[in-house]
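In this view, the complex is presented without one of its protein chains, the others remaining in place.
Let's turn to subunit A:
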Amino acid sequence: MQFQAEVGVLDHVDGSSQFVSQDTKVVCSVTGPIEPKARQELPTQLALEIIIRPAKGVATTREKLLEDKLRAVLTPIINRYCYPRQLCQITCQILESGEDESEFSQRELSCCINAAFLALVDAGIAMNSMCASIPIAIMKDSNEIIDNPSAEQLKTSLSVHTLALEFIDGGKVVKNVLLLDSNGDFNEDQLFNILELGEQKCQGLVKNLRKIIQDEISPRLAA
């Protein structure tokens, strides 16, 4: 997956990142751990407030569903028992969707997941594992599996998928499938092909994400 990413782009929050892949661009900010509102507080673990803002207009149920999926991915990778009775706010602002928003959200979701992961690391929140996410499409006629499809490829696809994998041991071992969200028309063989290809691609992506974090941190350690 071709992408450009930066961490620490905002200076009034605890952690932030920008993730750009093709025409999709997302900025993510993380504030926490902070004092929660009484209704958000969890007695034994960190509460998460996840907000996704669309590229245009106000947030709708579409963004609510994206938030729900992002929460499903982030909850298991954050070490939430480290911060009892605390809150972490994660806000993703989509700057450019890079796809037809009325029909697809796969590109945006993948970029939000990757951006949120980088921002959480930048904020210094304790994590259990790493994650990486890619959008995938299976094309009509050719049945070709394409990772990181463009807006045009999504439109002529037969099925579209978002895959997020959890990595441990320095990004070498896949611990679990955090999210596989598939829509369209597909069969069992295609599904397992997606998981196979997705594992390779996510592994490459997680290596690059580690590189970005390393480049950010090493000068600070040297100083």
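In the analysis below, a residue touches a chain if its C-beta (ideal position, glycine included) is under 8 Å from a C-beta of that chain, and two chains touch if they have at least 3 such contacts; residues count from 1.
Keep in mind that, in the parts below, contacts and distances are computed from a predicted model.
Among the names given as "Molybdopterin synthase sulfur carrier subunit", "WD repeat-containing protein 6", "DNA replication complex GINS protein SLD5" or "Ribosomal RNA-processing protein 43", UniProt records the absent chain under the name "Ribosomal RNA-processing protein 43".
Contact with the chain that does not appear here is found for just one residue of A:Val26, A:Leu179 or A:Leu205, A:Leu179. Within the complete assembly, A:Leu158 is the residue of A:Leu95, A:Met127 or A:Leu158 that touches the hidden chain. Within the entire complex, the positions of subunit A that touch the omitted partner chain are 61-62, 64-65, 68, 72, 75-76, 103-105, 140, 155-156, 158-160, 166, 175-188, 191-192, 195.
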